[in-house]
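Starting off with a structure, shown below.
With one protein chain withheld, the remaining protein chains of the complex are depicted in position.
Let's look at chain A:
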């Protein structure tokens, strides 16, 4: 499968021709629609909400947000941002309901704190792993994006980002950037280990539902066919927990570390780590 991310920048790749192709292809439309519905299902919004659509493109996902029927908690109002002018042009011609912005997600999210109920992003955030010029790096772009996103969400807001990670390193990089920004993060994989695998990054900002911990596993709990794999490190209990700095154990540990690095280290004896007697 070809990855446009590897060759070009998003605003260059999605030119007029590519944007039209993308939007008129019924295959892409179907995939986008089903992913948006899945994202909405995870978000579980009960009342009409204000949603941020990151990388909204031609508004394929936004259309679905606006068309959620009343009994399912819609219709939602959305604000979309995208970096490709051609994509936004197609969106204008299609006369979508949401407000559109020409903005780069890697430069942050220009909304004040606590603006949105939720945010979605369909097939976009893998672009953050490419830096456009030498004065930015993927790490800064990721942290700027997730930092801004975290701030602009109301407490308890949820984000679902579907994305196409190139490899496990990218997955790890994106997830850890989100966690660093303060989100509770989890990855949901649909149809794992098939060609149609879809990866959703599910994030919660602050305390989720009242009475439940702000934990991502609670979000997907009770959904059909979801296996929870918790890879988080459990806190170590008792026994050999933390070694006190300056203690004999700590000194021995440090000496071992230095030895492994190939440094010359004095042999450990019964005097190691002992205090010197007070001199007369």
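Here is the rule we go by: a residue touches a chain if its C-beta (ideal position, glycine included) is under 8 Å from a C-beta of that chain, and two chains touch if they have at least 3 such contacts; residues count from 1.
To be clear about the criterion, contacts and distances are computed from a predicted model.
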item	value
Which of "Multifunctional methyltransferase subunit trm112", "Translation initiation factor eIF2B subunit delta", "Phosphatidylinositol glycan anchor biosynthesis class U protein" or "Trafficking protein particle complex subunit BET3" matches, in UniProt, the chain that is not displayed	"Multifunctional methyltransferase subunit trm112"
Residue of A:23, A:49, A:162 or A:204 touching the missing chain in the full complex	A:49
Sole contact to the chain not displayed, among A:29, A:107 or A:130	A:107
Footprint left on chain A by the chain that the document does not show	47-50, 75, 77, 79, 81, 83, 88, 92, 97, 99-104, 107-108, 110-112, 114-117, 133, 135-136, 144, 152, 154
